[in-house]
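I am attaching a structure below and will ask some questions about it afterwards.
Removed: one protein chain of the complex. Kept in place: all other protein chains.
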Amino acid sequence: MLTDGVPLTDHHCHGVVAADLDRPGFEELLGEGPRGSFDSSVGLAVRRWCAPILDLPPHVAPDEYLTRRAELGWREVSARLLRATGTTRWFVDSGYGTDNLAELTGGTVREIVRLEHVAERVIAESGTPATLFDDIDALTTVFDQIEAALRDRARYAVGLKTIVAYRCGLDFPLVDAPPAAVLPSRRLTDKHLLGWLVGVGARIGAELGLPLQVHTGFGDADLRLQRADPLLLTDFLRATAQTGLTVMLLHCWPFHRKAAYLTHAFPHVRMDLGLTIPYVGHRTSAVLAETLELVPFRSLLYSSDGYGLPELHYLGARLWRNGLGKLLDEWIAEDVITGADAEQLITALANGNAERAYQI
Amino acid sequence: MLTDGVPLTDHHCHGVVAADLDRPGFEELLGEGPRGSFDSSVGLAVRRWCAPILDLPPHVAPDEYLTRRAELGWREVSARLLRATGTTRWFVDSGYGTDNLAELTGGTVREIVRLEHVAERVIAESGTPATLFDDIDALTTVFDQIEAALRDRARYAVGLKTIVAYRCGLDFPLVDAPPAAVLPSRRLTDKHLLGWLVGVGARIGAELGLPLQVHTGFGDADLRLQRADPLLLTDFLRATAQTGLTVMLLHCWPFHRKAAYLTHAFPHVRMDLGLTIPYVGHRTSAVLAETLELVPFRSLLYSSDGYGLPELHYLGARLWRNGLGKLLDEWIAEDVITGADAEQLITALANGNAERAYQI
Partner (left out) sequence: MLTDGVPLTDHHCHGVVAADLDRPGFEELLGEGPRGSFDSSVGLAVRRWCAPILDLPPHVAPDEYLTRRAELGWREVSARLLRATGTTRWFVDSGYGTDNLAELTGGTVREIVRLEHVAERVIAESGTPATLFDDIDALTTVFDQIEAALRDRARYAVGLKTIVAYRCGLDFPLVDAPPAAVLPSRRLTDKHLLGWLVGVGARIGAELGLPLQVHTGFGDADLRLQRADPLLLTDFLRATAQTGLTVMLLHCWPFHRKAAYLTHAFPHVRMDLGLTIPYVGHRTSAVLAETLELVPFRSLLYSSDGYGLPELHYLGARLWRNGLGKLLDEWIAEDVITGADAEQLITALANGNAERAYQI
């Protein structure tokens, strides 16, 4: 397959759970809820593609898979699956869970700084929110501290990220100044505060050449999916079009065609399918085809969004290789593209576009 | 084909018209409007798949089809088409049209109670709405009568159903108490009243173990399709997640990927493609493939939503068998799934998931 052996830059992922997992624990991380997530496209893909990495035949039963997984231990399983991805660079969102990809793979790890995580830590360290948000001077100080903390963290990072989709939705207001009054909360949900925070991230990102990743599309049950529609970012994208910022739309499904439109309309916008790929399994080829209808070839990146289970990192890579490989084989057979152009396209999507966007 | 011979539980359908139909009458029921609905995917499917059941060659011209249909008479045509579906259980929404599936097929028929239908009948029997809605005591009595009537009907039913999508849209408010004042109308359109009614249905459903079916996605021209987007139910689904209620999203197209996300995020939510399948015809395989990207395999059910024309019941079944069979043949050929797992999946979708959800 044309995509075999091409090294990947996984521009958005997380660490893996450093513990052995029972079946409910494994299924909880694989799907939503502790039972039954093997009965799904991602479950079929684990049995088909991960089993051989653990020396098992393809399509092995879930319990046999988990028995073998326990036998090898999480460290060996993680090392095998992560290395089998063929990823040479991992850009890790450290705002959630552990970061152990460097030690398990020997690959290069770079950090993505999550805006909300940094801001919430500054607020937590500044005293109780109830006191804090009553006092306008204290509030101003905290806002300054948040920006300072972000600038500090950004110096070592390769990119920034916002999960504003989970908090107030992607139609946050574009505000230059932080709000004078906000509801006290350790968890940022105020849309004006979030709008300001994303604005600060956009400003720092433009200054330092750090792309700003934005969660869009599906995720877990905390989300109102309609508020994660990337089209809600249109005003933000217009406002940042000439600032030098690069915006990365993550995941995008089932709005991947809309996201592709945004990358077509705005040259500073890029996208990936991230989390989508492990979950849609064998349908990766079809979802990639829909995305490639409009996305400029320079504007599509690879990520796994792997979190917790190294199976997700591996499926991200394996299914991306299978899906893109199958699609391009068809395109070559139907004389849509030449073999040479297809190879160039694969390299761009696998790591070239990330190298250019993240300036590495 | 793997799907041949598998008995179906049609968990959402209606009776057929007990009369012979001329061409305008037939086309009116097949599409929207009295002319031309043969020139469409569903029209091609009638000619291709229903014609042989009436002893005609495939692809026969519409007029020949209707001549033969008249010759056999509606009763014989209905019995042939309905029996050819291979359906052993019919769950009938009796709120609309006649219910004659038991006499025509000999299959088991169970009732789905439509909330709006019961409520509107209680209101109609309580005097003129204008008087009624002026008198707060009378109104309270009517609300009590509506709940009592629903409880009474629910005792013999296998499920409940709401068509709130047609009335105020799926973003109805979540209200515990009925409103103190509503506009007088025999046809319920007040969103607070509807929100209360759906809440009562959800409560009764949770208590008695009756799934609540919700019309989502496309239907006839009475609909504002954007208000039938199942994502508008997110708050309702959160509110009912821990109550024991099962929610069934019906039809879903063109929002079937969003519906699949909801079934992935909420274990108490199920979906079907219902009405979609007869209408998209040969595209059933593609729409099923999009749905199976994310829907847990336990959360997808079969229905035809057949109404009026037994052709719709038959196409629901025939195209579902063709489409799912074709899809799974491809998956087996591409080593996505084993033959044994594919057979289990078919049984689950055909009737197993309905048996578990409806506790039969």
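By written order: A and B. Residues from 1 in each chain.
In the analysis below, a residue touches a chain if its C-beta (ideal position, glycine included) is under 8 Å from a C-beta of that chain, and two chains touch if they have at least 3 such contacts.
Everything quoted here is computed from the prediction, not taken from an experiment.
Checked against the full complex, the candidates B:L56, B:L174 or B:L225 give a single residue touching the omitted chain, namely B:L225. Note that of B:R48, B:H192 or B:R238, the residue touching the chain absent from this view is B:R48. Of the residues in chain A, those that touch the hidden partner chain are 229, 231-232, 234, 238, 257-258, 261, 264-267, 289-290, 292-298, 331, 334-338, 341. Take chain B: the residues that touch the chain left off the picture are 31-33, 36-37, 39-41, 44, 48, 58-59, 218, 220-221, 223-226, 253-254, 279-283, 286-287.
To be clear about the criterion, only the chains that are shown with their structure count from here on.
Between the two copies, chain A and chain B, the C-alpha superposition involves a rotation of 120 degrees in steps of 5.
Averaged Cα coordinates give chain A a centre that lies 37 Å from the centre of chain B.
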